[in-house]
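Just dropping this structure here.
One protein chain is absent from this view; the other protein chains keep their places.
When the chains are written out, they are named A, B and C in that same order, and each has its own residue count from 1.
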Amino acid sequence: MARRLLVTYGLLLLLLGIEVAGSFLPLGRGARPLILLPAVIMVGIVGLQFMDVRSGPTIVRLFAAGAIIWLVILLGLGSLDPLTRIQYPVPAQTAPESY
Amino acid sequence: MIETVGNHEFQYSDARHQSHTAISGMWLFLASETLFFGALFLAWIYARHWRLEGFDLGARHTDMTLGTVNSVILITSSVIYAAGVLYAEAGNMRRLVQCCYAAMAFGVVFLLLKFGLEWHTDFSHHLFPGADFPIKGAARGGAQLFFVFYFMSTALHGLHMLIGLGLVLWIVVRAKRGEFTREYTTPVTVVGLYWAFVDMVWIVLYPLIYLIGRGA
Amino acid sequence: MNLWLPAASTNAPEVDHLIWALLAISVAVLCLVFGLMLLYMFKYRSGSKIERGALAKKSWRLESAWTGATLLAFFGLFLWGADLYVRLFQPPPEALRIYVIGKQWMWKVEHIGGEREINALHVPIDMPVELVMTSEDVIHDFSIPAFRVKHDVLPGRYETLWFEAKTPGTYHLFCTQFCGIDHAHMTGEVVAMAQPDFERWLQQNDPGETMAAAGAKLYMHYGCSGCHGGNGASSATAADSTRAPRLPGLSGSPVSLTGGSTIKADDEYLRNAILNPVERRVVGYQPIMPSFAGLMSEEDLLNVIAYIKSLSPGPAT
Partner (left out) sequence: MSTDSYLTDGDTLRSWLLTTDHKRIALLYLFTITGFFFIGGSAAALVRYNLITPEGMIHSAETYNRLFTMHGVVMVWFFLVPAVPVSLGNFLVPLMLGARDLAFPRLNLFSWYLFLLGGFIVLFSLLMGGVDTGWTFYTPLSTAYSQGYVVWCVVGIFISGFSSIATGVNFIVSIHRLRAPGMTWFRMPVFLWSLYATSVILVLATPVLAMTLLLLAFEAIFHIGVFDPALGGDPLLFQHLFWFYSHPAVYVMILPGFGIVSEIIPAFSRKELFGYKFVVWCSIAIAVISFLVWGHHMFVAGTSIYSALVFSILSYMVAVPSAIKVFNWLGTMHKGYIRFDAPMLYALGFVGLFTMGGLTGLFVAALGADVHLTQTYFVVAHFHYVMVGGMVSAFFAGLHYWWPKITGRMYPEMWGRAGALTIFIGFHLTFFPQFILGYLGMPRRYHSYSPEFQTLNVLSSAGTLVLAAGYLLPLAYLTWSLFHGEKARDNPWAATGLEWLTHSPPPTENFAETPRVTGKPYDYPPPEQAAIT
């Protein structure tokens, strides 16, 4: 059992290293959130190993899945608005010389 | 009050029934905590979307080495506590207490580094949003928004750390009193869930604060 | 007590048709539900002796029937509503632009020619009018029930609302987003006039100085000419032209920004460029422009933007 913990510990530190290294890559401003990828994997590892999602009662998996799905709803549907909000819809400029 | 009938409360059929119920109760509470921090992440998305330049400029004023060291410390602490849970399930209570002390030690070091050192330097640089915020010019708005997110998320995470340390201390007290046996280790597992969750929140907060703003 | 709201704009009848259709569907469903309920209450009351017969065991056929019907009806209503809504956000290009500033408990309106109004809006009929609105403090909402339009007015941003008045007359103007103590008094009147009457009204209220002219004075006063040159043509010497982008021809043309995106230089871009220049920096220029946030009032800002747009060829809308 202790070996499994050490492997998990090593994996987490490795992913942390990848994350820090990734932050020095010349990613464009918009693509920077890709650095979150190792963090999401680490969260998965902590969930599976330390909180033993697999061995607990079945509804534990239900609540874990629920938390993730609702977080995706909040962040996904919530950020739909700012990402698609046209600041000031201006049509093409072809107006008559009225003034 | 609740009279316990053979190691479980009267409304449960047996001890295993109650322990699973306590675990699922904690998991449900952690689901609500996930959305509690989720709202803060949405604020991060909005603030960074509208004030991209200033936000990342503010992020570059954080101390990355300290953040990385803190991350390693917190991961170590939760691994040690997980080892403690395994010892408890194996019935070795002395080892459990040692692991709890080690986990708490790392936790306290994390808090000292975070609030003692990092916040202290930030306040000395007047980085708390307000009149004497050092970053002037047009990027001021975005940088202030970043430090709003920074101070609020670290404060809330710190608060959850304190609660976690209190719970681990409570486990140590009960272990010393010999309340845990090889069969009955539910509180140890439940506090382990909470401590792992606090570690998870930091694992997500760390890149949002220190890494995404930096880069070429 | 009048139970009838004038439909004074081109989109008003269409909104009314949608509302009457919704009402018709609702009344039909209500008759069905209330009718069945009353029928069952009478026919199957515990005292009545009529033969109840076998109870329906399988219910899913009935369930899927009324679920399908509801889904279909709802999808149709969604499309109809969406069509009206999207058209509300596409002002025709030849719309007459009028600037509106919401301030705690009053509306300030400015026309291109410089005419100003408080809590009143004079518009010509049979011509699309586009309101460019912003607020100086909290969120307000510019609502004209007779035209069936309303839109929130947010501080720190421009929101647009367009309509085409049809019948001349005076209609209510309400603020419909709660904005403090005198929210109920932040009302006014919208006067729709025939074209000649509107022209005469403009003459009577002409202050002699258009927005662009007022903007020119402010352009000097705030020191923009220091970097952008006398008439925005970047000062004579070539060396200086690298300090600040040239303004003539800027309005309406695409601008490439640091960070790789190119956007159209519209009112919002000009406003952002003045209030927080570093956010939308033009490629190739140092971030040396100071931010004017808090220094320039909304009216001055609108006038300076009008002046910058007047430097470009094409319309001075």
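As a working rule, a residue touches a chain if its C-beta (ideal position, glycine included) is under 8 Å from a C-beta of that chain, and two chains touch if they have at least 3 such contacts.
Worth saying up front: this structure is predicted, and the values here are computed from it rather than measured.
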Touching the missing chain are A, B, C
Full-complex touch with the removed chain, picking from C:46, C:204 or C:262, is C:46
Of C:108, C:157, C:217 or C:264, the residue that touches the missing chain is C:157
Missing-chain contact among C:33, C:120, C:194 or C:220 belongs to C:33
Absent-chain interface residues of chain A come out as 59, 66-67, 70, 73-74, 77-78, 80-82, 84-86
Listed in rising order, the chain B residues that touch the chain left out are 1-2, 9-12, 17, 20-21, 24-25, 28-29, 31-40, 42-43, 46-47, 50-51, 54, 129-130, 141-142, 144-145, 148, 152
Had the left-out chain been drawn, it would touch chain C at residues 1-3, 5, 14-15, 18-19, 22, 25-26, 29-30, 33-34, 36-37, 40-41, 44-46, 52-53, 55-56, 59-60, 62-63, 66-67, 70-71, 74-75, 77-78, 80-86, 88-89, 104, 137-139, 141, 143, 145-146, 148-152, 154-157, 159, 172, 174-185, 187, 276, 293-294
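Convention: only the chains that are shown with their structure count from here on.
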Distance between the CA centroids of chain A and chain B (whole Å) is 18
The distance between the C-alpha centres of chain B and chain C, rounded to whole Å, is 45
Rounded to the nearest Å, the gap between Cα centres of chain A and chain C is 35
Where chain A touches two or more other chains simultaneously, the residues are 29
Chain C touches at least 2 other chains through residues 259
Listed in rising order, chain B residues that touch chain A in their complex are 20, 23-24, 27-28, 30-31, 34-35, 38-39, 41-42, 45-46, 49-50, 52, 56, 64, 68, 71-72, 75-76, 78-79, 81-83, 86, 192-193, 196-197, 199-200, 203-204, 206-208, 210-216
Contacts from chain A onto chain B in the complex sit at residues 1-2, 5, 8-9, 12-13, 16, 19-20, 22-27, 29, 32-33, 35-36, 39-40, 42-43, 46-47, 49-51, 56-57, 59-60, 63-64, 66-68, 70-71, 74-75, 78-79, 82-83
In their shared complex, chain B is touched by residues of chain C numbered 259, 276-279, 281, 287, 289-291, 293
